[in-house]
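Missing here is one protein chain; the remaining ones are kept as they sit in the complex.
Chain IDs A, B, C, D and E follow the sequence of writing; residue 1 opens each chain.
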Amino acid sequence: MPLVNIRLARRELPTTAAQKAALIAGVTQLMQQVLDKRPDSVTVIIDEVDPENWGQGGEPVTVIRQRSKGPAQA
Amino acid sequence: MPLVNIRLARRELPTTAAQKAALIAGVTQLMQQVLDKRPDSVTVIIDEVDPENWGQGGEPVTVIRQRSKGPAQA
Amino acid sequence: MPLVNIRLARRELPTTAAQKAALIAGVTQLMQQVLDKRPDSVTVIIDEVDPENWGQGGEPVTVIRQRSKGPAQA
Amino acid sequence: MPLVNIRLARRELPTTAAQKAALIAGVTQLMQQVLDKRPDSVTVIIDEVDPENWGQGGEPVTVIRQRSKGPAQA
Amino acid sequence: MPLVNIRLARRELPTTAAQKAALIAGVTQLMQQVLDKRPDSVTVIIDEVDPENWGQGGEPVTVIRQRSKGPAQA
Partner (left out) sequence: MPLVNIRLARRELPTTAAQKAALIAGVTQLMQQVLDKRPDSVTVIIDEVDPENWGQGGEPVTVIRQRSKGPAQA
């Protein structure tokens, strides 16, 4: 029955279907290992958020990423 | 004042505006009948989630639907 | 698979187990009627929120209710 | 560490990047002023919701707005 | 920056601090492995929900558990 909601700021290189499947499989396995939940009872929902709509430290992620121009990972 | 959030995995045949209106009307009526809430105080938000982003039983809904190829209803 | 989250400001007369069961049954039935979902695929979670933690119109519900001292229903 | 989630019904005139940045800056400042939180510990996420998916008083916002045809502000 | 929210129906044997720490560590590690996120950027929030407030298949979990009287795991 556990529900897991993962929220991520969208990146230039979008999260792939394979990465999403790995997140879903990994979280489900964790629920089984730690809490002994049946895998089929686990629901996982991934929300990808526009970086303009995600703020950290008082600024939109779009602004933070422009400034860093680095590997843009956070 | 009640807030109701409905989350659904998007289907090939998208949820229509009429279905959404029926969900909103039905939930609002339920709040009035069960909890005596004023209808104008009820807020309903429907989130349609990409099936690739929704996992059940350790797998994305896209994978589950491909395998079943049945009425794909869940 | 639909998930429904109902958030309510807690009242002096708390929501009873029977009212919660009626909300859960009613929302599940609505999902079946409007979207043809299987009842056993519907999850409903009710969050009861301390009125001090719920604000409407710029004020906590505790303050609004003290002022009205009326049927206090919203 | 505070997380703030702002949900808005999308309007014809969309919320601009500048307005989103002002919301993020304003909420972060408020957390610092009222709760003495470090600005870099504050996360803000803005969700813009399709008006067809937002119900108030038993009706979708699309229907409410069509009827009012006024300044459409709510 | 990822946010992960885990919602669980509370059980008779409550989730221990060690289990919660294992969930937090496991989810954070998964974000690092799958998405290359820095561990210190990952936030995890666990919500334990009263079983009376959690509905599955149209019934509160309290009712489902009473009927099963089995290992009560879901």
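Just so it is clear, a contact is a pair of C-beta atoms (placed from the backbone, for glycine too) under 8 Å apart; a residue touches a chain by one contact, two chains touch by 3 or more.
Keep in mind the model is a prediction, meaning the values are calculated, not measured.
**Student:** So that we can see where the missing chain sits, which residues of subunit C does it touch?
**Tutor:** Touch with the absent chain occurs at residues 7, 49, 52-60, 62-63.
**Student:** So that we can see where the missing chain sits, which residues of subunit B does it touch?
**Tutor:** Interface residues of subunit B facing the absent chain: 1, 3, 43, 45.
**Student:** Using the document's contact rule, name the residues of subunit E that touch the chain not shown here.
**Tutor:** Here the touching residues of subunit E are 17, 20-21, 23-25, 27-29, 39-48.
Throughout what follows, only the chains that are shown with their structure count from here on.
**Student:** Please determine the option from B-D, A-C or A-E whose contacts repeat those of A-D, over half of the contact pairs being identical by residue number.
**Tutor:** B-D
**Student:** Roughly how far is subunit C from subunit E, going centre to centre by Cα mean, in whole Å?
**Tutor:** Averaging C-alpha atoms per chain gives centres 21 Å apart.
**Student:** Roughly how many whole angstrom separate the Cα centroids of subunit D and subunit E?
**Tutor:** 28
**Student:** With chain centres defined as C-alpha means, what is the inter-centre distance between subunit B and subunit C in Å?
**Tutor:** Distance between chain centres, rounded to whole Å: 16 Å.
**Student:** By the touch rule stated above, which residues of subunit D touch at least two different other chains?
**Tutor:** Counting only residues that touch two or more other chains, subunit D contributes 43, 45.
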